[in-house]
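Working notes, beginning with the structure itself.
The chains shown are only part of the set, and none of them has been moved.
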Amino acid sequence: MPTRYRREGPGIEFDRVAFFTDAVFAIAITLLVVEVGLPEVAEGLDRDSAANLLDATRDKLAVIVSFFVGCFAIGGYWLANHRFTARLGSIDPPQIALVVVYLAFVAFLPFAVGTLGEYFSNPLSVVIFAVNLGIVSTLEVLLYWRAGRAGLFEPPIPADVQRWEMLMSASPVAVFALSIPVAFIRPGLGVLTWALSVPLQMVLGRWRPADAAAYE
Amino acid sequence: MPTRYRREGPGIEFDRVAFFTDAVFAIAITLLVVEVGLPEVAEGLDRDSAANLLDATRDKLAVIVSFFVGCFAIGGYWLANHRFTARLGSIDPPQIALVVVYLAFVAFLPFAVGTLGEYFSNPLSVVIFAVNLGIVSTLEVLLYWRAGRAGLFEPPIPADVQRWEMLMSASPVAVFALSIPVAFIRPGLGVLTWALSVPLQMVLGRWRPADAAAYE
């Protein structure tokens, strides 16, 4: 009898979508470090001097800040995806196709993060980052909307809870849109604008329907 | 008593092949961004000017388009692999060896995508991409054919459904073959040719055997 490895149950198809998503997020978060590169002590200076390496590392400061901004942004989207998938009872091929589109824009994030780090005081780098994350947020809303329409939530989520949760997912888009004109006044201020999404979510949290808690 | 972590069931061997596949696809899709690189404002120009960074980003347009073409191609193959694996009831070592060969050509895709992006108006870059994806499609057909012959499908799939599905898997090869002479007339036209696989699949869809639906 030749070796045969049998499958255990039907659940692996659902799991694969979640794990493929996790892998793309994990690689996107880890690839950011490749864009950071290594500090470079200028030609002719003593490479063994701590002061020179400190100067070279200081030149990397904007890229390192971008790395952590990027990590927490990607991490935040992963957390949201985790919460979302936890409500699904099943998944179908059109939804998986939408997941792939969503992941393409997640996979593109290291470009936006790298450009932000390299051109920290250029308004356009803020715009590129804001547009990329805005698209990811929009696709997140689309994934949620499609899941509701196709009846993938289990148990089904009431319409008012769905509306409120889509509003929560969409709220960063408004913040990213706002950061674009601000970045043209001052790029650093545009980056700081993104922090507004925290109080915005808190304000929106007040409109949370009474029955939302039961579906978390 | 020393710590021991016990395995739960026999299913992990089957799952590992699926997850190894997912990981290679996820990394291939994410590595594409490394080939994109970062926009480079030319030496001597103001790095903080949005206009200059826009010019530099425009230079990356072909690479960015290739990134998304590559993402959707890889995503499409992953979707096909997902559907295929969903029909398998078990897997054996020769099939796994074939999976490894298939994954080697998936892992090579960032080279083809990067070359396409870097040499967007060169017919040979279109040829390299078409040949690489053509080989992946061919190996997809081989994986399907081998699974049928070795009785890995569960429940078994009737011969006519198998023939039709292999034809569907093989159809992109024809489109890729066609795109090669077209690319020598005009490279961009060769890339557009690939979109023909959508209507072709729709036409082939009409020949779908009546009993195929029961095996999806």
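Each chain gets a letter, A and B, in the order it is written, and its residues are counted from 1.
The criterion applied here is as follows: contacts are C-beta pairs under 8 Å (C-beta built on N, C-alpha and C of every residue); 3 or more make two chains touch, one makes a residue touch a chain.
Bear in mind the structure is a predicted one, so any value in this text is a computation, not a measurement.
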Number of copies constituting the complete assembly, 2 shown: 4
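As a convention for this text, only the chains that are shown with their structure count from here on.
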Size of the rotation, in steps of 5 degrees, that lays the CA trace of chain A over chain B: 90
Centroid spacing, where centroids are CA-atom means, of chain A and chain B in whole angstrom: 24
Interface residues, chain B side, partner chain A - complex: 9-15, 17-19, 22-23, 25-27, 29-34, 36, 38-39, 41, 47-50, 53-54, 57, 64, 67-68, 71-72, 75-76, 78-79, 82-83, 85-86, 88-93
Touching residues on chain A, where the partner in the complex is chain B: 2-9, 12-13, 15-17, 19-20, 23-24, 27-28, 31, 34-35, 93, 96-97, 100-101, 103-104, 107-111, 114-115, 118-119, 121-125, 127-128, 184, 187
